Every structure is written in structure tokens, then in C-alpha cells.
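Shown here: the complex without one of its protein chains, the others still in place.
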Amino acid sequence: MIERFSNAPTSFNSVNLSGGFTLGMTVMRIPAFKLASLALLVGLATPAAFASELVIAQTTSATAMDPGFLKESATLVDNLFDTLVLRDANMQLQPGLATRWKSLDDTTWEFTLRQGVKFSDGEPVNAQAVKFSIDRILDPANHAPTISYIRTIRSVEVTGDYQVKIHTSGPDPLLPTRMSRYPTYIVPPAYVTKVGAAEFARKPVGSGAYILQTFIPDEKVVMQANPDYWRGKPAIDTVTWRPIPEATARITALLTGEVQLVDSVPADLVPALKNKPGVHLEQVKNGGLTIYLGLKNDQKPLNDVRVRQALSLALNRTAYTRDLLHGFGTPTGTMAGPKDFGYDAIPAPAQDVAKAKSLLAEAGYPQGFTLKFQAPRRYIASADVAQAVVQDLAAIGVKAELEVPEWSVYTQQVAAQKQAPLYMLAWGSTQTLDADAALYPILHSGEPYSTVNSPELDALLNSSRTTVDPAKREKILQQIQQVVAVQQPLIPLYKEDSLYASADNVTFKGRADSRIPLFDLRLK
Amino acid sequence: MLRYILQRLGQSVLVMFGVSLLIFYSLHLTGDPAAVMMPPGSSQQEIENFRHSMGFDRSLIWQYWHYLTGVLHGDLGESLRYSQPVTELIGQRVPATLLLAVSALLWSTVAGLLLGIVSALYQNTAWDLLSRLLAFSGQAIPVFWLGLLLIIVFSLNLRWLPSGGYGSASQLIMPALSLGAYYMSAIARLIRASLIDVMQQDYIRTARAKGLSAWRIVVRHGLRNALIPVITVQGMYFASLLGGALVTEIIFAWPGIGRLAVQAIQNRDFPLVQAIVLLAALVFVGINLIIDLLYVVLNPRIRL
Partner (left out) sequence: MISLRSVLQRKPRRRFYGDGILGGLLLLLVIIPALLAPWLPLPDPLKNDLAAAFSAPGSQHLLGTDQLGRDLLSRILAGTRLSLMVVLLAAVIAAVIGSVLGMIAGYVGGWLDALIMRLMDIQLAVPFILLILLVMALFGASLTNIILIMGVTSWAIYARVARAKTLEIRELEYIESVKAMGFSTPRILLRHVLPNLMTPLIVLLTLDIPRLIVLEASIGFLGMGIQPPTPTLGNLIGEGRSYMLLAQWLVLYPGLVIAALVIGCNLLGDSLLRKTHTRLD
């Protein structure tokens, strides 16, 4: 049931109480209620009355719709544009705008494009469009913030109307994956050149399943189904996205019927959905971020591997996920996720206080030591987990002085490497579904978010990025995770589930890559 | 008179300048937002490039000068997060805040006047205490708590009103109620105090002695003079209205300037924060200026 709290539109024509109605200047004597019932019948008879509609509530609001220059997640843009490669419900790569691709040599990939696909302004989706879309991101003059995601691409070459060759600056096994997510959505060259990037971000034109109808930042985004979509007309005609940052408000909107789908339900609000008719929880196991404790490896006493191992062994991860996350998290021994390529199912170490204490003593700290600790309150129950961590560490003699800074202060500190020697952070690879994204940026020396400096890991990470053979690459990635499990340059804690809530008449399956592909949704 | 106006104008400009300087330097004191704005996983080089392209690596003085010349040309910069000119962004949000503020003002003025007059007429009786308690409640209850209470009662429990958002009349009711409550009590108390004050004046006794009707006394003589201090304080109260709007907008997800400001602060969106603060200062200074001039016009007996 959709209850909508909106005003009926007012108009110049009015109904007066004596039963007549005024059309412009002339007064006609048709009884109002007869007219109303006629209007109702007419309204019901037209197909427009059968338009299916879905309202989705999101945590963050979209600020711009240019898929090459996004500063936030691509959930909305994903429905307006297409990529060369798609990911299906099982997270496998499938043909998208490209029907086939293969690597010709170490640094060249060839993509054959689908023919007959058009943008909603009529332009053809062809090799020129692909080259244009990628070039505009690579162009240093455009300062694309997302350039890091395709930094391996050197150039795009048009070799036919529907064929491109992508040249990379080194072997890049991840190239097809890169072409399945932002920023490589294909945009219409003529339109973008004509209106300019700023206007394009407000009034985008793409070849995706939906066409943007209204975009009021921080208020709503309305999309209409694209009847000429190459995969077929989408089942739901109109989709409205409403940003509702506050969790209680989001869930309330679902319960009152104002919205039918909600992303990001906090774990401790799940009881609010229990036993409520018409709504249910949609859980994606391990679909969220991996929470870990970062360590400044170059600082005493964290530079000693035994100390790091001791810290890890002191923690009772099972209690955190069971009690504080109410079961919506899974302890893990690796930063990569189960759906990532290269995942190694390393279990979290069981709590072993005695071993931890003996390791500490061995390292020369039988009395323990004091350490500054920072944790944000940003993730599910993260501040509470941090306190539980403090208690667990205290049991082995390590006094962690916890500070819970405000998120914007914290991100600035972390990015500048000014955070405490022990700090809590979350990382994920949900968009690429490749272990590299979960490992490289936080383990390789010199990366802004990495406080690790290990030549062994650096060498492995470098080779994982240059090995093209998938089998070999998988082995290297697994090896990296095994080294991490032993050396503990950082301490993975647990993987969050991602939680959605939806009305019962919406068929929605949560995905490991956090996308909400409207094309796959159905309304019963 | 002209000299006074010019003087006040000059002072206002100085104040604005001071505000912009203050905000600019305090924002840049803790470093630049380059690293925060780039997506996680960006390399150090990419962050540096971004920093350079935004001019964050230049000296603070250069940056301020650049900013100031921009402002004087009407260009207040681009939002770091929305990539839109801040003036545009603010322009989009101002109507929402205005709607909220005006609605709150309207109902609170009417209610406040009524309460204050009743209080003054029945001064020091139990009625007075009752209306004063009601007025106090408006000032005592924090805006955000009142908003949450309203949501609990009317949205979660009764399901009569939507819990937030913008676009329909039913979504305006609770925010306007929460925001106006403080203002209502302030007006009620002011009217009461100044009406009591005025009623003790000789000229009221004279008017009564002349045989004028009670209502004529209250409206034409009492109220008009009692309103003067009320108007005088409008400036200060308007500033607090803006502050209250901030919290109200957050609670009800109202897409106005206040919410934009808090988000901008949390996102370290410097140009946006600066512009909003400047706007708030401009509004405040402007209103005070107008009120000072109105004051002179309304009551020529006041000497400068």
C-alpha cells in the first residue's frame, strides 16, 4: 500500500460548493460529483493509472550524476548508464555493452561492442563513445577524482565502429573488472560536448535502464523506465530515490508505506522490523565492510611482530559480532571478502589470553604497556566494539586509551597519517570484488591509508598487480593474506553484513557489490 | 541622519569583513580537505594533484586574497562536494528555510502576542502564571526535543503526519511548530513585560481619564509603544531562529540552509561553509541595520 502525503494540485478551474464548477470565466451547471466520478473512471481507464511506482530511501544523497566524476557511490548512476561489462546476481562478469573481450597481449585488451544500442538522446553507443567516455577521465585537465580506479589504462584506440582496443601501462588482470563499474560508464559524446560537464552532471543522458526525470539534490531523484532499453523495458515504470540520512526516519518511512525499499538498516534497529506486517529484512551476509584495527608498524612497541600477534589473540571477536552486532557480522582473519577473487578463507584467531600474555612477555613487555587508540562511531556499533576491545586488551595488560573522534575530524587525521598508533577503520572491496582493493591500499608502503612498511608484502602486492594469469594471481593474493595472518601488520576483526529492508511486495535480492539494479526488481 | 546611515553601513561592512576573515582562517587552520575529498584508494600523487588543482598548496594569504576578489565579483567559489557554485546551491536551499522560518514566525507571533497580552492583563494572577509557564515551556524545551516529541506522538504512534521530508503541507506542520515554540515564548514574555511597563505610564491614565474605550487604549497606545522593544530585539532573535532552523532541519530532513551548513561542516566543504556563514552574518547585520533605522523612524523622540 502506498500512502502518499502530497497535496492535490491546485488549478485555475475550481469547484464551488453549490454544485457547479467554473471553467475559466464560464460557469457550467454540471454537478460536481458527477464530474468527479467521470474523471475517476477516465483516470482509471488510462494506462497511466497502472504505472508501477517504487520509492527507495537511501542514507546518502546524490550530489551529481556524471558517472566519470562521482564523489560518492554509483548506486543511482548505475541505473542511468551502462558499462561494457556487467555483473550478474552471482557476481560473475557478463557481457554488457561489450559482447566479447579478450587480452591480445600483456598490455592490450580488445572489446567488441554490442550493435544497435542507443543513448536516450538518439546517439549510437559505439567505439567513439567508449573512447570519449574513458578519455575524459584520463585527461589530467579534468581532474577526475575517480582517475585512480583506471590508472592502469594508457589509451583507448578505436579499431572499428564497434571495436576498441584498450592499452594498459603494464599487465592489468583487473581490466575487465574495471570496465564493469564506475567511472567507466559510457556517456554520449555529442551531448556531453554540447552541454558541458557541469550541465551533464545535472541533466545526464545515458543508455541505461532508466532515464532521469527529476533531480533535486538532497530531496529526490525520479527515474522513468527506458522503453528502448537494450535488455528490454524495465518492469517498474517510475522509481523515486529519497535521501533520508537518519535511520529511524528511514525505517519509519518504510513502516508507514512512504517508501518500499530501504538501504542500510543499522543492526540494532532490526528488532523494530520484527513482527511488522508487510515488511521484511533482506540480509546480505558479508556484504558490508571489513572492520579492522590498524597498527602503526613503525612505532614501538607495535614494530615487534609478537606484540601485534598478542594484541590480536587478546580479542574476543565472537562476542563482538554476537552481542554488539546482534549476529549481523562474522569474525574474519582476512581483509578480503568471501566473494572476492583471491579470497582465502582464513578464520579469525580464537581468543587466547594466556598465549597473548606469554607473547608479550617474550617481546619484553611482561607488564604490558599503554597505547593511544582511536575508533570512530561510524560503523555498526563500532564505538561499543572499541570499548570491548579496550576491555579485552586490558586483560593482557595493555592499557588502550580510547578516543572517539568525530568522523570528519577522524578521516582527515587518518588521511594525513596523524591518527593514533592503534586505530579502527573499515575497508572493503564491494565494488571490484577483487582482493586487491581490500589489500593493496592498506598494506602497501607509501599508500595514504597504509601504516604498514613490509618489503615482503610490497613485493607480493606488486606482483599481484602485474601477474595476468588468473590462477597464478589467485595464489599470490592468497599468499598475501596468509602472510598478513601470521605477521598481523593489521588486525582484521569481522565482516559486517549489509542489511536492507523492503516491503513484502518488492522482490529485491541484496547484492554483494551493494548495487541496486532497478532492472532486476519486481513489484508484486 | 544621513551621516548616521552611512556610519552604520560602514560599520556593517567592517563587520562582514571581520566575519569572513575569521571564518576563512579558522577553516584553513586544520589543514585542507584534499585527502578527505578523494576516494579511498587514491595514491599520494593523486591527492597531491587534486590539492594543487584546488590551490590548497598556496599560501593562506594568497588563498584568502583569491577568495576575497572572487567574492567582490560575486563568485563565492564552488562547493567541493557538489561541484556546483555555492551561490547556486544556497539559492536552491533558501526557499525551504524561508518557508520554514516564515511559517514559524507567523504562528509564533500570533500565539506569542495573545499569550503576552493575556499575561499582562491578568498580571500576577494564577492565569498569568499559567500563561507564563506555557511561554516558558516554549523556551525551555530544546527545539530538537520538541521536534522528536512531535515525531514520536504524531508520526510513530498516531501515524498522522510524515516524519520528515519536504514538498507537502503535512510535512511542514511539525517543523514549523518546533521551530516557532521558542520564538513564541520570547515574544510572549517581551510583550508582557513591555505592556506592563507601558500601562503604568501616565499617558495611559490620562487616556482612561479622558474616557477612551479600553480596547482603544490597549491597541492604539499600549501596544504600539510596547512593540518597540519587541522589534528592537528581532535581530538577535532572528539569529537564534537560524540556529534553531539548523537543528529542526536536521531532525525533519528539511532540505534547507541549516542542514546544508551542518553537512558542509562535516564534509569539510570549505567554500560552502564560508558562504553560508557570510550569508548568516549578512542577514543578521542587515536586519539589525533595518531595525535601527526603523526604530528611528517609528519613534522620533529617540535621539541618536
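Per-chain residue numbering starts at 1, and chain names A and B are given in the order in which the chains are listed.
Assume a residue touches a chain if its C-beta (ideal position, glycine included) is under 8 Å from a C-beta of that chain, and two chains touch if they have at least 3 such contacts.
Treat the numbers as computed from the prediction; the structure is a model and nothing was measured.
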Inset, instruction - Can you work out which residue in A:Ala247, A:Ala416, A:Val468 or A:Leu523 touches the chain that's missing from view? - result: A:Ala247
Inset, instruction - Pick out which of A:Leu281, A:Ala383, A:Ala416 or A:Leu523 touches the chain that's been left out of the picture. - result: A:Ala383
Inset, instruction - Could you tell which one of B:Leu22, B:Val110, B:Ala169 or B:Ile290 touches the chain left off the display? - result: B:Leu22
Inset, instruction - Touching the hidden chain in the full complex, which residues of subunit B are there? Just list them. - result: 11, 14-16, 18-19, 22-23, 26-27, 29-30, 120-126, 128-129, 132-133, 136-137, 139-145, 148-149, 151-152, 156, 195-196, 199-200, 204-205, 208, 214, 217-218, 222, 229, 236, 239-240, 242-243, 246-247, 250-251, 261-262, 265-266, 268, 273, 276-277, 280-281, 284-285
Legend entry - On subunit A, residues whose C-beta touches the chain left out of the figure: 246-248, 251-252, 266, 268-269, 271-272, 323-324, 377, 383-384, 387, 404-406, 408-409
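Throughout what follows, only the chains that are shown with their structure count from here on.
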Inset, instruction - Would you mind pulling out the distance in Å between where the CA atoms of subunit A average out and where those of subunit B do? - result: 37
Legend entry - Touch list for subunit A against partner subunit B, complex: 5-7, 63-64, 69, 71, 140, 143, 145-149, 151, 198, 201, 216-219, 242-246, 248-249, 252-253, 256, 258, 406-408, 411-412, 415-416, 427, 437, 440-441, 446-449
Inset, instruction - Would you pull the subunit B residues touching subunit A in the complex into a rising list? - result: 30-31, 33, 35-44, 46-47, 49-50, 53, 81-84, 89, 92-93, 155-156, 159, 161-171, 251, 253, 255, 259-260, 265-268
